[in-house]
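Structure first, then comments.
Note that this complex is displayed minus one protein chain, with the remaining chains in position.
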Amino acid sequence: MLAGGQSLIPMMNFRIATPAAIIDLNRVPDLDYIRREIGIVRIGAMTRQRKIEFSGVIAETLPLLRDAIKLVGHLPTRSRGTIGGSLAHADPAAELPMMLEVLEGEVVAHGPSGERVIKASEFFRSLLATALTSEEILIEVRFPVMPGNAGYAVEEFARRHGDFAICAVAAVLVREGERCVKARLATSGTGPIPLRLKAAEGVLEQKGLGNAAIEEAAKVAARAVEPMNDQNGSAEFRRHLTRVLTGRALRRAAEGSG
Amino acid sequence: MTTARPDRFVGQSILRREDRRLLTGQGQYVADLVFPRMLHAAFVRSPVAHARIRGVDLSRAKTMPGVVIALSGPDLMRLLPPVPDTQLSLPEKWCTTVPHKLHNPQQPLLATDKVRHVGEAIAVIVAESRYIAEDAAELVSVDFETLPAVVDAQEAVKPGGSIVHEQLRTNIIGEFAIAKGDVDAVLARAPHKLKRRFYHHRYSGVPMECRGVVGVYDQRTDSVTIWSSTQVVHWLRREASAILDLPEGRVRVVAPDVGGGFGVKGHVYPEDLLVPFLARRIVRPVRWIEDRHEHLMCSTHSRDQTHELEIGFDNEGRILAVRDQFVADCGAWNPIGIGVVYNSAVHLTGPYKVDNLAVSARLVSTNKVPSAPYRGAGRPEANFAMERAIDLVAGALALEPAEVRRRNMIPASAMPYAIGLPYRDGEPIIYDSGDFPAGLEKALAAVGGVEPFRERQRAAWAKGRYLGLGIGCYTEGTGVGPFEGALVRIEPNGKIHVAGGACAQGQGMETVFAQIVADAWGVRPEDVTITLADTAAISMGFGTIASRSTVTLSAAIHYASEKLRKKVMSIAGQLLQRAVVDLELRDGGVAVVGVPGRRVSLAQVARAARPGWDHGRPVGVDPGLEETHYFEPQTVTWTNATHAAIVEVDIETGRVKIQKYAIAHDCGVVVNPMLLEGQIVGGAAQGLGGILLEGYTYDAEGQLLTGSLMDYLLPTASDIPDITLIHLESPSPLNPLGVKGVGEGGAIAPPATVANAISDALAPFKVEFNQTPITPEQIVRAANQF
Partner (left out) sequence: MSDLVDIKLTVNGTSYEGRAEPRKLLVDFLREDLGLTGTHSGCEHGICGVCTVLFNGEAARSCIMMAVQAHGAEITTIEGLAKDGNFHPLQGAFHREHGLQCGFCTPGMLIVALDFLRINPSPTEEEVREAMSAVICRCTGYRNIVRAVVAAAEMMRAKR
């Protein structure tokens, strides 16, 4: 399946991927749209990342997505890369899968037996593997509109601007007075699939958004991940970064909330 | 005879004449060349690091439609004459002065009995398109008997392990030692000593244009033209003439526009010879363009040295003695012989007075890509060891690193200063000019001064922020011989045509040398054409490596012009009926001093100079207005610089932000300030990439782990700060223009400078960063963050 081609074609050029046939989804009409409906935003799977980056609708309803998408590669790759392509490819260090988790989005898959809706928590299965069968394609991505008073932040550590994340953490916080009524945290780069940091969310929802609670949540987040060792960093380093970036994301999000 | 010059072009930032074609997409790089019936080559490259080749089966590749020829190493051996030794050898004078051993095996054009690194070429396929050639390459099967890979140079020197070149019975393919004074005695009684291991890792130039060669055979004249993205056209012609068994006059080598070289394209590669050989055999043009994946596994790597340095010093931080023993991992082959490691040895002590020095080096084969010079060519490795050591000396005595440097620097008043060791040209090293302490002060001033920084640093530490100041000082021998050639001709239309042996890869040579010629002749740069990188334009040349072209070609142009001017004046004297002593070059012609209006143009002189009937030459003056000069520099001329950096280190993530970076640089007389700055900043960016991002890494089986640009991290615009440049100018006494070389310098000091800055920032943790690269994880670990 050819969507943006930013992952597939390099693999073909290395002769690692040698497909017998390529189906060009760019020729399939009506998969490129951003629609706001009541409480949700529906984005066609073939919508270019660049379009999302500059969309007024996204800026208003999903500002965290807009912030995160600026970290995806560079503008020229966002000209071609699509949201559906990035989610279906499910690179463990990509930003958009983390967004699907933290914003509690869902995707719509289309196959021979029709359409089905898959929640974020069920979509990413294992390294580079999603719930899509070999006969399905993504046709739409849906996100609930972020609460208007939500604080949010994405913190990423990469070797260079635009590189895949060695560790990234995204946070959405809704505050009521001193209480945190809703905390959503997710991470990328720290394991085979993006991870919702539910235990850390629990700490905040119980203990609020003071410094001590944030530090504890960050430590809990670091314990929850099972990172890999590779050339860019050891598992321990990634675990450490999870703690650091969770703290930074939470502090920034807390400032912006309420 | 005087020469009046209304405008001096040397010293002006003239805009580049190269730009128009490059900015409009009209540049011609080797991959842009198209010839009728051209075929495309692809190589089968070894996927294993070390193995015997039991057999190569080309049968399926040969029968693929579109494939014209497929050859393996053994096939080639039957077709080729024996390949002569292609390495760059050091002069007799060095060989007899410096005790050394060098056994340097010659690399075959295609591997025959063994492969010795991942990426080594085993077979070549020529087909109607590159796509087909690569398809066919996938159908080649090779029967390997794998051998244990040699990947650690320290282990490789120990007996009993796997040997890369078995006939040598050792992996130590080169060694030498130099010494002056009495290191043993002085170290033994030194009040203080410290000893450290410094490791400088494997990285290289990685130009944006990969290599490429097109061979075009002309049947009518039995001659070959080789278009290559190379820095050394005449050297390639010499080797190709031997391989093709053709006289040099039947071999032409041209480097068209070249997209960066940095030393990586500074020698002759197997593909440079194999492609023209195939073109002549097939009687069709053959083209090979390296792709990036290939580049990372077969274009030469560099650096990769481990130094054990011991330094003896007194209570004032004055250096008494230095002993350095180092090992250089030169990979599977070694096209440049012993030059790079010898550079390391003699550049080690840089601007400092060190009377007792002993350096010994071993060059070691491993199953990695061959090493060759890359911008700095051995100097960055030595600079890193020495500049880190200076900071450690300062730390041991609680002195400012800048102060220790001041106390040890050779002062300007001591110039010319004899170091007491030979350079790689065999001549005694004499620092001819330069004010090292002044450079140090200016660089420090440019980053705001030491004391103000220390206040900021203390305040930052108190708030849990980590700022550091780092310094790196170096000296560099530039403009090395053996020679360079220039041909200067005055055309019938009075314009000046100059051909030279230098080759450009972006330095702006067409512009720079036009400025020099314009000044020499009293004309404008627009009246000068410069032809470089073409063996048909000048019969002998050396090429561009080692920061040598400004020095050597400008001198060759000067002396050729001097010879030619005598002739021009003599002929003009005849035309003007005046004595030569009354004449001067003026406004693109020759005029009588003090008499406006009495003038002949260069075009008129050129016409008068013609052979045969109705010429205007005085008796005894030969026809033509063309002179060639081969400048043989006496020895190198010395530049110097100080780099200073202020960094902020985020100890939680390990990210290093360079707040300020300043370079106080002295390269003698500056021909074009704007282009000079471009060279320094470009070099510095590569140095910064080296210390913080770049690196070739291998696993224990000799597999290259950095086979794409996703793994070999090149710095981008977000990674390189703005750099402040300060110029000092100590003209060289060794060439007529007073110029010195500038191509490499910028890349020498950044690794040491940044390592010193990071170590300084993290001083509260009492950590030392004595190896490169410095990664975020190393920093975080050093600061005990987990």
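Going in written order, the chains are labelled A and B, and every chain counts its residues from 1.
Rule of thumb we're sticking to: contacts are C-beta pairs under 8 Å (C-beta built on N, C-alpha and C of every residue); 3 or more make two chains touch, one makes a residue touch a chain.
All figures in this text were calculated on a predicted structure; none of them were measured in a lab.
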Visible chains that the absent chain touches, using the contact criterion stated earlier: A, B
Residue in contact with the excluded chain [from B:T24, B:T96 or B:Q167]: B:T24
Sole contact to the chain not displayed, among B:F262, B:Y559 or B:F631: B:F262
Residues in subunit B touching the chain absent from view: 15-16, 18-20, 22-29, 31-32, 34, 65-66, 131-132, 205-210, 257-260, 262, 291-293, 505-508, 674-675, 677-678, 681-686, 708-710, 714, 716-720, 722-723, 746
Absent-chain interface as seen on subunit A, which is shown: 2, 5-6, 9-10, 12-14, 22, 24, 26, 50, 54, 74-77, 79-80, 160-162
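Simple rule for what comes next: only the chains that are shown with their structure count from here on.
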Centre distance in Å when subunit A and subunit B are each reduced to the mean of their C-alpha atoms: 45
Interfacial residue positions of subunit A with respect to subunit B in the complex: 14-15, 157, 159-163, 231, 233-234, 236-237, 239-241, 244-245
Subunit B - residues contacting subunit A, complex: 134, 138, 293, 652-653, 655, 693, 697, 705-706, 708, 711, 713, 715-716, 718-719, 776-777, 780-781, 785-786
